[in-house]
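What you see is the complex with one protein chain gone and the rest in place.
And now, subunit A:
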Amino acid sequence: MHMLKRPEAEVRALANALVAAKQQVGQCSQCFHLSAEPVCDICRSQARDPNTICVVAESRDVIALEKTREYKGKYHVLGGLISPMDGIGPEQLNVGQLIHRVNKEGTSEVILAISPSIEGDTTTLYVGQLLKPFTRVTRIAFGLPMGGDLEYADEVTLARALEGRRELDS
């Protein structure tokens, strides 16, 4: 709304800067987290457990989970949630890449950390069922407010949720 009141040249400059930032930041080719490098710091880190992948909807969820300092595995960012109303199905998300990764890397556990909402639950169930033949799948038990975002959960809640994860039931 503010934008509409600014001079056009200024808006254009801002738009260009945003596009440049997006091109510069880009995504990690393995986990799709925001990253300036082709492979992000987390994927490259030797200190992180490569046998566990935590699946989240957006990069901001990685940032929220990293703040807890509880989680020592790797991530996979889906890039959204299944939502037919918005024309988003599994094909529009990084789901195929996740299956491929789990198969290739022989991942021993996948933790689904997707905020509970209608679309979140559908995505969790869909991805969970796809992965179940290949690996152990758990989902984190959120103590999150109803319809709340992972981003807004405080660190203690998230840390507790990570400890309390449970097997995905069918």
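Rule of thumb we're sticking to: a residue touches a chain if its C-beta (ideal position, glycine included) is under 8 Å from a C-beta of that chain, and two chains touch if they have at least 3 such contacts; residues count from 1.
Simple rule for what comes next: contacts and distances are computed from a predicted model.
Hidden chain, UniProt protein name from the list "OB-fold domain-containing protein", "Cell division protein FtsX", "DNA replication and repair protein RecF" or "Xanthine dehydrogenase": "DNA replication and repair protein RecF".
When the missing chain is restored to the complex, the residue among A:T68, A:S83 or A:S108 that touches it is A:S83. By the touch definition given at the top, subunit A reaches the unshown chain through residues 82-85, 87, 89-90, 118-119, 121-122, 125-126, 129-130, 133, 145-147.
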